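Every protein chain except one is present and positioned as in the full complex.
Order of writing sets the labels: A, B and C. Residues in every chain begin at 1.
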Amino acid sequence: MSNTFGELFRVTTFGESHGPAVGGVIDGCPPGITLDLAAITTELERRRTAQSKLVSQRNEPDELEILSGVFEGVTTGTPLAFLIRNKDHNPGAYDHLKDLYRPSHADYTYQAKYGVRDHRGGGRTSARETTSRVVAGAIAKQFLASAAGVDILSWVHSVSNIEASISATNQTELLAVTRDQVEANDIRCPDPSTAEAMIAAIDKARQNGDSLGGTIVARATGLPAGLGEPVFDRLEATLAKAMLSLPATKGFEIGSGFTGTQMSGSEHNDPYFTDKDGIVKTTTNYSGGTQGGITNGEPLYFRVAFKPTATISKKQTTTTVDGESVELEAKGRHDPCVLPRAVPIVEAMTALVLADHYLLNKALGA
Amino acid sequence: MSNTFGELFRVTTFGESHGPAVGGVIDGCPPGITLDLAAITTELERRRTAQSKLVSQRNEPDELEILSGVFEGVTTGTPLAFLIRNKDHNPGAYDHLKDLYRPSHADYTYQAKYGVRDHRGGGRTSARETTSRVVAGAIAKQFLASAAGVDILSWVHSVSNIEASISATNQTELLAVTRDQVEANDIRCPDPSTAEAMIAAIDKARQNGDSLGGTIVARATGLPAGLGEPVFDRLEATLAKAMLSLPATKGFEIGSGFTGTQMSGSEHNDPYFTDKDGIVKTTTNYSGGTQGGITNGEPLYFRVAFKPTATISKKQTTTTVDGESVELEAKGRHDPCVLPRAVPIVEAMTALVLADHYLLNKALGA
Amino acid sequence: MSNTFGELFRVTTFGESHGPAVGGVIDGCPPGITLDLAAITTELERRRTAQSKLVSQRNEPDELEILSGVFEGVTTGTPLAFLIRNKDHNPGAYDHLKDLYRPSHADYTYQAKYGVRDHRGGGRTSARETTSRVVAGAIAKQFLASAAGVDILSWVHSVSNIEASISATNQTELLAVTRDQVEANDIRCPDPSTAEAMIAAIDKARQNGDSLGGTIVARATGLPAGLGEPVFDRLEATLAKAMLSLPATKGFEIGSGFTGTQMSGSEHNDPYFTDKDGIVKTTTNYSGGTQGGITNGEPLYFRVAFKPTATISKKQTTTTVDGESVELEAKGRHDPCVLPRAVPIVEAMTALVLADHYLLNKALGA
Partner (left out) sequence: MSNTFGELFRVTTFGESHGPAVGGVIDGCPPGITLDLAAITTELERRRTAQSKLVSQRNEPDELEILSGVFEGVTTGTPLAFLIRNKDHNPGAYDHLKDLYRPSHADYTYQAKYGVRDHRGGGRTSARETTSRVVAGAIAKQFLASAAGVDILSWVHSVSNIEASISATNQTELLAVTRDQVEANDIRCPDPSTAEAMIAAIDKARQNGDSLGGTIVARATGLPAGLGEPVFDRLEATLAKAMLSLPATKGFEIGSGFTGTQMSGSEHNDPYFTDKDGIVKTTTNYSGGTQGGITNGEPLYFRVAFKPTATISKKQTTTTVDGESVELEAKGRHDPCVLPRAVPIVEAMTALVLADHYLLNKALGA
């Protein structure tokens, strides 16, 4: 519900951008996992601001404290709570936003829903909230890797109208991408020449006080067949929910996605065969790794659309809470493009979905 | 969980394609709604097979029986259970499918997950399951209309590469579509000339033993500001889950969607103004009706991608459960294109999402 | 929520006393169970009215129809829906109750909560609702027996102030009771001479137009250590909820219960030892089979208090919905004592709790 995600591997997050801390509680984290704290920190670093000129210059050290659920480095099966203090904040910096509604932000909708809001840096609606998701997702990744050998990787596929030359639906191309390629540049696009063009476009937008959107591709390999709980908790349904729960997302597509709607059934169907080890496989994978909402053992892949960042420096018109029309020029630190920082967040949410389905299948499968 | 959808307005569905019945239970249906049974039947008729040559010729009368939760025509607040008997079934017709896995169907994944499956007509994985959703959605529609004046309408936007001339993102064009226009042709596309082209394409695919996919646009108007429960149960997250829980769906996008990723922030942001009645509104609506996962009072609109139907008559290669390669020619009744029948299903799921969020906001909003 | 019980082995029930049917849906019923329908029918028979002069003479054949989730006699992992038609009803018989609130019934509270109610035979508040629980519980019993060798038995321990000579807390005595002893008499008390006294007391109450209450003991053996999900879903917490969700219940106690509050810690603590097979056991079992909310492998036992039936024939004072004071003499069929029919219901709820915890532990335990 609301600030909890998952049925069995359940994460509850909390925290406002300029409150004391952000954090979360994982209830249902399996016991006996030897946590690799450095790996969690690496994921936080990937999400962090101030990594490059492409992203917000808010400088948060993001020191993780684990409060419970771990004993002598090993998870105990009890709730694993963690927090990260908010340090680099200057609440007064937001005073000019207290009485107006920033365009395409949630200022107005929170006010309409709750009758009260923490306006400082967007409060709960800030992308800072995703810090908690990254921590929980990093733990889910470790669980999935140790329990089932699952590997999750995502990267920037497009920024504005600049698209990587690596196909987002061709399985051979998708499987060839490596983590090193993704991490080789600031934009996290494994196609180096496109990466450069993307960076240039973002830099230009930043100079114009404007922002850009784009798409991310995600891939998971090593999945056993059987994950997904139809009919409502199909794997792709839960993934779609996970992705659309991220700030700034506008779309989700799995396998052939929207493009696949232009194919015929005879082109789109993935023929089955049994390989020499007796494993059932498909020769193509337009399905994207699931059928009927359940993994078939093929790689899972999907794409997520992110709108251009709503916070821009260009002058904009809006209304005050008193109904007056005003002009607004943003002064806070912000990202001209959220895509590179969204990469680890997409991976984190993917891991949370898969960890949850893994446990559900353990209980409910044959 | 799994076969239950919603937190407060909760629907649990059951039933296999060739079992005795399909049906469901609505727990959390508000008391005091005078049910319009004819309106529910109309929705069932819209979903039903054998309406035109575009869809499966399975001829199910779909007689609805309400088993509980209604007294003297009025909902009582207790669980509203309903069922529809499966009548036109010939189980023996599926014997040839018992021992093989149809391409891009869930035969293999159900077997892998549960170790057992009802192979007759796809069992639980049949689109017949959506009958229950349509009934529950029709009741949710009545609740939303009476409680808040909400109206939900959807239509076919594209079939294969044939696209309606009505924009899927321009609010003026979206708001001009009427229910009569949608229901005026077999394909449920409000643009008559495109509708004809779509019908011709589907007819051709049917003759070739092939199938086509497409996209559906959905729109909801009359929504109050405040619906949606961030951070994980954002309205668009729940909608995305609802849509990707439907058979054959491959994608979801809200507002500007994937196309919006190519806009700049200054183009994409929706400026706020306060109208003469003191209502906060936006001049554009690239957001699609929500910000921060909460409705802002503007119309809600989104699109759903449906792959081409997996059941085709053309010869295909697959594997038997014993690992032998075989050729398969489908003999059952099926839809060369699910789009026209999917229209009421998309509306039903939209209604279920909105009814649930309406109740959640009643409890958790200011 | 509300009409759903369980997290993974989830049962949703529906139905009013004088509506078309009662029934339910089990979502999360594990696949591969070969259902013994005769055993389910036996449980329904035990719950059924008109078995003896001790209970209501409403004569319901209680024919069970399974609507989904079973294929060739085996559960498939998909929702298992079932219904039982209401047959012996005469709605007009309740017209005199339409406009008044029967003492200690839920007529008033349903009216206050929902603003509308089905007054016929108590509607949803009728004990007829428990029929659905018995069916679901019978299936849960079969699952528990086959998966883990669990056996559940309950019996009447007291009626009014007449108490069985078999201790409700002494483990040796509790373990000696057999199902045959319980079923040997109409009151389901395994102590034959006390059973006779109970039957005589109930018969006398019936003749006086009055009713009696009593207590039931329940016992489960064969449980593995590890069932229970602290801190809020402790096994005894879920059991207490299950029991207090039954009509007419007023109390629950596990192990030493209320009496145990008068013992000292040194008397009450259950010393551990490791037996020759290396199994950890306790020499006493005042705990009742759990510690910290988790089973320790010892027998589980607890007691449930049932108030005297609220429906009596004696004249009573109450108020009409219009605020007039009236005298009421019940005319419907009713039970002078619910205890014998409650025995299978207590067993059913115990089975539902244990089946759910069994699946939860499968997912969340080591």
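Basically, a contact is a pair of C-beta atoms (placed from the backbone, for glycine too) under 8 Å apart; a residue touches a chain by one contact, two chains touch by 3 or more.
Source: prediction; values computed, not measured.
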> Which listed residue (C:L37, C:L175 or C:L244) would be found touching the missing chain in the intact complex?
Replying inline: C:L244
> Thinking of the whole complex, not just what is shown, which of C:S17, C:S154, C:Q181 or C:N361 touches the missing chain?
Replying inline: C:N361
> Residues of chain A in contact with the chain that isn't shown?
Replying inline: 1-4, 7-8, 10, 12-16, 19-23, 25, 27-28, 31-32, 65-69, 71, 74-81, 83, 110, 113-118, 123-124
> Which residues does chain B use to touch the chain missing from this display?
Replying inline: 7-8, 28, 30-32, 77, 359-360, 362-366
> What is the set of chain C residues that contact the non-displayed chain in the whole complex?
Replying inline: 1-5, 7, 13, 101, 103-106, 108-110, 112-116, 124-125, 129, 158, 160-161, 205, 209-215, 225-226, 228-234, 236-245, 247, 249-258, 260-274, 278, 280, 282, 286-288, 290-297, 305-312, 314, 316-319, 323-325, 361, 364-366
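Definition applied: only the chains that are shown with their structure count from here on.
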> Copies chain A and chain C touch; is their interface built from the same residue numbers (over half shared) or different ones?
Replying inline: same
> Taking mean CA positions as centres, which chain lies farthest from chain C?
Replying inline: A
>> How many angstrom lie between the centres of chain B and chain C, each centre taken as the mean Cα position?
In response: 39
> Going by the touch rule set out above, which residues of chain C reach two or more other chains?
Replying inline: 7-8, 28, 31-32, 77
